[in-house]
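The other protein chains are all here in position, but one chain of the complex has been omitted.
For clarity, chains are labelled A, B and C in written order, and residue numbers in each chain start from 1.
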Amino acid sequence: MITERARVAIEEDPEHARDLLRQMLRVRRFEEACVELYSATKIRGFLHVYIGEEAVATGVMSVVGPDDSVVATYREHGHALLRGIPATAIMAEMFGRVEGCCRGRGGSMHLFDRESRFFGGNAIVAGGLPLAVGLALADKMRGRDAVTVCFFGEGAVAEGEFHESMNLAALWDLPVLFCCENNLYAMGTALDRSESQTDLALKAAGYAVAAWAVDGMDVLEVESAARRAVDAIRAGSGPHFLELRTYRFRAHSMFDPERYRSKAEVEQWMGRDPVAQLKAALETADELPDDTWSKLQKDVDDEVREAIAFAEAGHLEPVDQLERFVYSDRVAPT
Amino acid sequence: MITERARVAIEEDPEHARDLLRQMLRVRRFEEACVELYSATKIRGFLHVYIGEEAVATGVMSVVGPDDSVVATYREHGHALLRGIPATAIMAEMFGRVEGCCRGRGGSMHLFDRESRFFGGNAIVAGGLPLAVGLALADKMRGRDAVTVCFFGEGAVAEGEFHESMNLAALWDLPVLFCCENNLYAMGTALDRSESQTDLALKAAGYAVAAWAVDGMDVLEVESAARRAVDAIRAGSGPHFLELRTYRFRAHSMFDPERYRSKAEVEQWMGRDPVAQLKAALETADELPDDTWSKLQKDVDDEVREAIAFAEAGHLEPVDQLERFVYSDRVAPT
Amino acid sequence: MTTYREAMRAAIREALQRDDRVFLLGEDVGRYGGGFAVSLGLLEEFGPSRVRDTPLSEAGFVGAGIGAALGGMRPIIEIMTVNFSLLALDQIVNNAATLLHMSGGQFNVPVVIRMTTGGGRQLAAQHSHSLEGWMAHIPGLRVLAPATVEDARGMLWTALQDPDPVLIFEHGSLYNVASDLADDAGAVDIDHAAIRRTGADVTIIAYGGTVPTALDAAEALAAESVDSEVLDLRTLRPLDDAAILTSVAKTHRAVVVDEGWRTGSLAAEICARVMESAFYDLDAPVARVCSAEVPVPYAKHLEAAALPSAERVVAAVREVVGAHV
Partner (left out) sequence: MTTYREAMRAAIREALQRDDRVFLLGEDVGRYGGGFAVSLGLLEEFGPSRVRDTPLSEAGFVGAGIGAALGGMRPIIEIMTVNFSLLALDQIVNNAATLLHMSGGQFNVPVVIRMTTGGGRQLAAQHSHSLEGWMAHIPGLRVLAPATVEDARGMLWTALQDPDPVLIFEHGSLYNVASDLADDAGAVDIDHAAIRRTGADVTIIAYGGTVPTALDAAEALAAESVDSEVLDLRTLRPLDDAAILTSVAKTHRAVVVDEGWRTGSLAAEICARVMESAFYDLDAPVARVCSAEVPVPYAKHLEAAALPSAERVVAAVREVVGAHV
């Protein structure tokens, strides 16, 4: 089953479609490795994987430019990777190494990167939304033509910080793209047990924010919706809200017996695996010869393997540096 | 100009209409006295008067029963008075006397009364909304057929606590009547500078809460809307939201130069004075003979005068009682 | 053997059984079984009204719990971790702690708010706070820190009898601690500190997650013939001054072990009180072993360096005991 949009998109630019596949696969393989490394106690703390949801970040990130800003959640390995943080630096971070993108201080939930304007990695649900509003405000005040993309789960919608942020962004007409990753659960809480009104795009109307729902399992759909939204934002039409309907295939974190949903439901969604879907579409269109696919897989596997080797070989920050970065090193202010 | 509803209502029950007039006048005169007493430094702290908005609390409170609960804001002298707290106890409270309804510990912004289930008097904007949700939850869990009425200004709508409370009340299908006193300003901030979407009743749709807007300058309109909502809530149809469109004739508090609105605007709204309107309607209907009106005024003036005398004659809590009521007196828990 | 987690669960179960005004509410307390599996199975036993999952809205549901208490219920509110309680502080400080006083004694707030606290599990800066000492600053609250399986089992019921708001801080590292628990274990007093080890040379004052640390340190010190008394505060507000002063009067030396950041810690308060009331009893200044003043880092070795450890306690005690031993 291949959608018309996929058919056309692949026909128009098969290289780009293959790249999207590759990006999704990078995230998938990287996180599969993370899960194993967690079991091997190489990675510790909380680990939240994005497996099943890769189409969302891949599709959105594909239309985000280098001057744009990105704010994410604790389920952000994929976002970080897609934003351009090297897999090596991310993996080293999760190993707690000084070579990590945050020198080992952040861990899985707190990946940051100044160069690519990747502002975390926030472990407080909805805590990143006000930051996104502020980043967009700064851009607007400085006359910069940039968009701030803010990812968050549907669970965040119940938080007051969501409400305040939507209102501020709309009131001040700010260039923010709110990307609500609706995977139907917040830990064990199904959407209909967290929201009295479960049509999230409709909720955005309460703030006069343009919004629509998107099939978050189809990376081409996501990309097209994100492009439409980002273009509109760049054209000055204020904040936009996308509800990206997706599903996490794995447990919430490494400590989740998954008592709140049925195996059947999970399997049904797995039938819509975004990686498998795009792969099938490319195959149908004869745009994924075996050797291309093998090469693609190998590249991805190499990248992950290298990342692990890099992390393994990494060093620990000397303990006497513990209190560094509580305050800025006293050089001239940035 | 007398509305059809007013004509009918007065015809059906002139006594009741006169009582509504009397209640509004009680609030009006009481607060006029408060303003004077503030200037005379008898009352201190912050003082927020409700002058111009009396129809709202009067109309709503008229349909609230003794087992219902009421939660209000710092602009709550009227609500307290209408709920049945004696004017004497309220005035003594503002004088800081031990005979005050909170023994002088609360002051103008914190009037409470256990007997009439009047739960304050909250000086944190939107801070009372979660309490109202909880009171209604308790009623529902105990199988009590009661409604919790929660008053708040339109400024509160921007707060996260508003959002979280609306969602919880709707999600749990609780008997709460949210009364949004939309007087168009939050201190100096006009509604359209605090909300990206200024149709507040529409906002309630985001929570699947039944809502409508009401002319808050017409006590009969307010009463009828409140009755409809309270009846629906008692019938089990969950929380309701009323946007009561009103206006405060005076400054926000005693420290407000009112630089944010024009005299003309204030005067225009004063032309819709809820007290004057109902009085005129009663006169038109020949239901307010001069002597009735004189008597009514005299009763109200007497009540206010008595309250002041009572407060003046009140006593101070001994200073050695300062630390009382931080924790309950250690008798059996209530 | 019973774990701290099981003891806590048994306490909640007992409360739900004994008093139909009691109910549990919080994020994922129901179907998920609790973020730390404390309430696992209770939904099945008591149903979704009394084991009530909430949306992610800390201010909203904590405030709703406070309102329900005003309305005659006895809610047990679970905030998944102390880190999220920052979102609910307005409700805790401006309402729960304040209503009784503002209302001139009319409205007490019989609510119990439980939360997981502390670091040590590599959860990094936003998930490792120890704010129980900080919260103990607020008049109107009672603050408990059960450190033992017995206290995990017994403090809740007593807290529920309190007419005023009680916060219970459960250190995340304690949930898997197991010990024997009497079959008839039940409510315990929450007014007094407890001596967990008697000793003559120094008083090590600890609470919650630092009690095991203090006991470990005391063991190690015993090998150096330093005889430590370990005092478990149990209740952080109000502090049991008498217990602290009695012990210090005996040992003349004290070390406070507190996972909070040093500046403005509960340990500082204890120092101040000991100085105020027992200045002339002291043979050395009271020492503090607190967390380093950094947002807790993820990397294991950095985190370990940031938090109090038995080694750091031993070192502090050695210093305090000084040349006298």
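Quick note on the criterion: contacts are C-beta pairs under 8 Å (C-beta built on N, C-alpha and C of every residue); 3 or more make two chains touch, one makes a residue touch a chain.
Bear in mind that the values here come from a model prediction, so they are computed numbers and not experimental data.
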{"item": "Candidate in contact with the missing chain, chosen from A:R26, A:R44, A:R105 or A:K279", "value": "A:R105"}
{"item": "Contact with the hidden chain (one of A:E76, A:E164 or A:D273)", "value": "A:E164"}
{"item": "Residue of C:L70, C:L239, C:V257 or C:V289 touching the missing chain in the full complex", "value": "C:L239"}
{"item": "Identified contact with the non-displayed chain, of C:A37, C:L86, C:A178 or C:L245", "value": "C:L86"}
{"item": "Of C:L221, C:A287, C:L307 or C:V321, the residue in touch with the unshown chain", "value": "C:A287"}
{"item": "Absent-chain contact - pick from C:V166, C:L221 or C:A268", "value": "C:A268"}
{"item": "Touch residues of chain B, complete complex, unshown partner", "value": "44-46, 93, 96-97, 102, 104-110, 122-127, 155-156, 158-161, 186-189, 193-195, 256-257, 259-260, 316-317, 319, 322-323, 325-326"}
{"item": "Interface with the unshown chain - residue positions in chain C", "value": "59, 83-84, 86-87, 89-90, 93-94, 97-98, 101-102, 124-126, 129, 133-134, 136-140, 237, 239, 260-261, 263-269, 271-272, 275-276, 279, 282, 284-288, 293-295, 297"}
{"item": "Contact footprint on chain A, counting only the chain that is left out", "value": "69, 100-106, 110, 112-114, 119-122, 124, 127, 129-139, 141-142, 160-161, 163-165, 167-168, 171, 324-329, 333-334"}
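The definition used in the following text is that only the chains that are shown with their structure count from here on.
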{"item": "Identity of the chain that, by mean CA position, is farthest from chain A", "value": "B"}
{"item": "Chain centroid nearest the full-protein CA centroid", "value": "C"}
{"item": "Cα-centroid distance, chain B relative to chain C, in whole angstrom", "value": "41"}
{"item": "Sequence positions of chain B contacting 2 or more other chains", "value": "160-161, 163-164, 167, 171"}
{"item": "Multi-chain contact residues (two or more partners), chain C", "value": "55, 57, 59-60"}
